[in-house]
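Excluded from the complex is one protein chain; the other protein chains are retained at their positions.
Chain naming follows the written order as A, B and C, and within any one chain the residues start at number 1.
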Amino acid sequence: MKHTILITCPDMQGLVFNISSILLKHGLNIERNDEFVDKPSNQFFMRTVVNGNTNAAVLKENLCTCLPSEAQINVIEEKKKSIIILCTKENHCLGDLLLRYDSGELDVNIEAVISNHSNLQNLVGKFGIDFFHISTEGISREEHEKLVLEKCDEFNVDFLALAKYMRILSPNFVEKYKNKIINIHHSFLPAFIGANPYKQAYERGVKIIGATAHFVNNHLDEGPIITQDITKIDHTYSWQDMQKAGRDVEKVVFARAIELVLNDRVFIHGNKTVVF
Amino acid sequence: MKHTILITCPDMQGLVFNISSILLKHGLNIERNDEFVDKPSNQFFMRTVVNGNTNAAVLKENLCTCLPSEAQINVIEEKKKSIIILCTKENHCLGDLLLRYDSGELDVNIEAVISNHSNLQNLVGKFGIDFFHISTEGISREEHEKLVLEKCDEFNVDFLALAKYMRILSPNFVEKYKNKIINIHHSFLPAFIGANPYKQAYERGVKIIGATAHFVNNHLDEGPIITQDITKIDHTYSWQDMQKAGRDVEKVVFARAIELVLNDRVFIHGNKTVVF
Amino acid sequence: MKHTILITCPDMQGLVFNISSILLKHGLNIERNDEFVDKPSNQFFMRTVVNGNTNAAVLKENLCTCLPSEAQINVIEEKKKSIIILCTKENHCLGDLLLRYDSGELDVNIEAVISNHSNLQNLVGKFGIDFFHISTEGISREEHEKLVLEKCDEFNVDFLALAKYMRILSPNFVEKYKNKIINIHHSFLPAFIGANPYKQAYERGVKIIGATAHFVNNHLDEGPIITQDITKIDHTYSWQDMQKAGRDVEKVVFARAIELVLNDRVFIHGNKTVVF
Partner (left out) sequence: MKHTILITCPDMQGLVFNISSILLKHGLNIERNDEFVDKPSNQFFMRTVVNGNTNAAVLKENLCTCLPSEAQINVIEEKKKSIIILCTKENHCLGDLLLRYDSGELDVNIEAVISNHSNLQNLVGKFGIDFFHISTEGISREEHEKLVLEKCDEFNVDFLALAKYMRILSPNFVEKYKNKIINIHHSFLPAFIGANPYKQAYERGVKIIGATAHFVNNHLDEGPIITQDITKIDHTYSWQDMQKAGRDVEKVVFARAIELVLNDRVFIHGNKTVVF
């Protein structure tokens, strides 16, 4: 049986020794081990994948006793996680996830797809996944979000994947799914925060465009960045050409971030991430 | 004999025909020809490298007669251009240009290197180029810039290359060398405008850093971008590590931009560039 | 009405003048114009997108009269092209094309999908496209290819897109669809020609993997390259990890090549391409 152990705490002498002695006592094989110490904050991060028969609760308890009290310890059993995808009108990030899901490459349960538009219903249906169209028509922003939140709450998912969901979430929503919402922003953040980044990029005359996958917090496009990538453009690109070229970056960056998060390879550290 | 012809004017029917008929009358061979029409502004750009015996002034006159009155026409004889390099303390962009100059790869006259610090004097001396240390000590910002400007004016150069020159130029200076000043900014603009972009990037937790070569105008780090590039980083990078990794991007991007400009391959179009 | 004009012929004085004078006589607006002269072979290439009412046949005839006899001239009316996709078992390149087709981003008729396996039938069916499973069981390589060729010939398509079709085509097949077959190879050609390039890459210990879209000719993986891209890897990647990371490069490179070819932006020049 495989477990992934995530530990973060203030750095001090003996941490690796203490942790590895517990793992040894539990008879666990270390399959992969990554460590990092963030010097400025003196914070220690460790991700260990172990193999062997053990009781996760007991293991966590034992780790607790040998680590400083501020330590955050997570012993995660290997099992399929579940997500909800939120989207609006564009099919590329959503569709890319669906294809990976369909081939088994993305090993996840997609509990539902929720959209404020209906045009992607057909695509989602092809893959046998429930699609919920929650229209914004005739209701306030608050009412709409409440409906979306209620729908999300019907399921018990590990993460929400915002596959080009073009709505800003309220602090209340973000708090309820704290550190569980992954967004793809269609620019190389922190350049071009907010609406229409490709138009902004076009106006600025940049020679490279990008995309950024990040956790959502309460500052627009300012949450911890998980991964980014770029593609080169030139003066012949209209902003629509940029948008088109950008879509390929977006979907790949987004899927990579989802994969990292689902594999418990991302620590959030303040407004940054540690990615093993 | 080789000439490079740069033409930009409002787009209309018959431009290519008119221009090519003039070139044919002058008995010129087209070695390379690039055209672009910027649709939103309806502006036509053409760069043509021609070979053959001709009188540049007459050629320009003839082109004038067949083009709309707003046309900007440049017939540039092939000859070595000259530049002044301005720098502060860092050696990588400067040194990289000097090496290319030394090997003959960069076919330019470097008339002088001017710095507000003296530490690069030794390096510049190795390559037999005059170094002028214009200290800021004991004088006002205005007085310092005046001295730098006077020194630049002693030469008659085509371009000023700011090889990590850590001083902001006044509107007066920029106006005197309008469209002739090339800067390298150590970030992927428009992200991290201003001072200490690597520290800013570190604070933001980005996963990619970059560099931007651009013409200088009177808005800090907002001039027309010539070229950009990036390199990937991760959570293990301190801002000093980013700075170090960034230097390699900076120097290559800067040299590429200098090369493009010296080869008359860059049009400035409003706040953007067209690069052939 | 829009036409794309493709011209290639030995370079000589007056070509652009002659061509542009014909276009002007036809009252055509030049929307985009790209030229290139390959010096070693003295070959001229020109792609011009024109707008206006004209008769393509007459235009071609007129262009013929003013160009050298070896000139290849193509006047292509703007209309939706059609393709057949051939695949084997992997869904990523196929699925990516289907998604682009579904959203309208890829403006093409997909006449059919043909596979030597049946597992992608379900996926293709979701998008309302005919799927033909032509099994290799119990028949010879020649018989199988004959069946595939017959199926292709039932349609009248512009291109065959090999979306990870894991069969080598015979010279006869290639000849029948000369310059019309686009393949995606899962390596950075010419590295790792042939089977299992990711295993080869793993064995060699490379730090970058790539993908190559190319026209198929009769030398395995040696046809004219249309476009390539790469992604970085490290020692932690098993060959399966490389394969997974590589898929994202493959599908994007493949789709980009298909798009370029469908937009008549690719000239074949010996064993190379000129891509405008």
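Criterion: a contact is a pair of C-beta atoms (placed from the backbone, for glycine too) under 8 Å apart; a residue touches a chain by one contact, two chains touch by 3 or more.
Small disclaimer: the values here were computed from a predicted structure and weren't measured.
Chemist: Which chains here touch the chain that is missing from view?
Modeler: Looking at the complete complex, the unshown chain comes into contact with A, B, C.
Chemist: So one chain is hidden, and I want to know which residue out of C:24, C:71 or C:274 touches that hidden chain in the complete assembly.
Modeler: From the options C:24, C:71 or C:274, the contact with the absent chain belongs to C:274.
Chemist: Hey, which of C:21, C:183 or C:227 is the one touching the hidden chain?
Modeler: Per the contact definition at the top, the residue touching the missing chain is C:227.
Chemist: Over the whole complex, note the residues of chain C touching the chain we left out.
Modeler: Residue positions of chain C that touch the missing chain: 36, 38-40, 188-192, 203-208, 210, 224-230, 234-236, 238, 269, 271-275.
Chemist: Given the full complex, what residues of chain A touch the hidden partner chain?
Modeler: 13-17, 20-21, 23-24, 27, 29-37, 232
Chemist: Using the touch rule from the top, list residues of chain B that touch the missing partner.
Modeler: Against the left-out chain, chain B lists 90-92, 95-96, 99, 102-103, 105, 123, 126-127, 244, 247-248, 252, 255-256.
Simple rule for what comes next: only the chains that are shown with their structure count from here on.
Chemist: How big is the gap, in whole Å, between where the Cα atoms of chain B centre and where those of chain C centre?
Modeler: Roughly 37 Å separates the two chain centres.
Chemist: Just curious, how far off is chain B from chain A if you go by their C-alpha centres, in Å?
Modeler: Centres of chain A and chain B (C-alpha means) sit 40 Å apart.
Chemist: In chain B, what residues contact two or more other chains?
Modeler: 36
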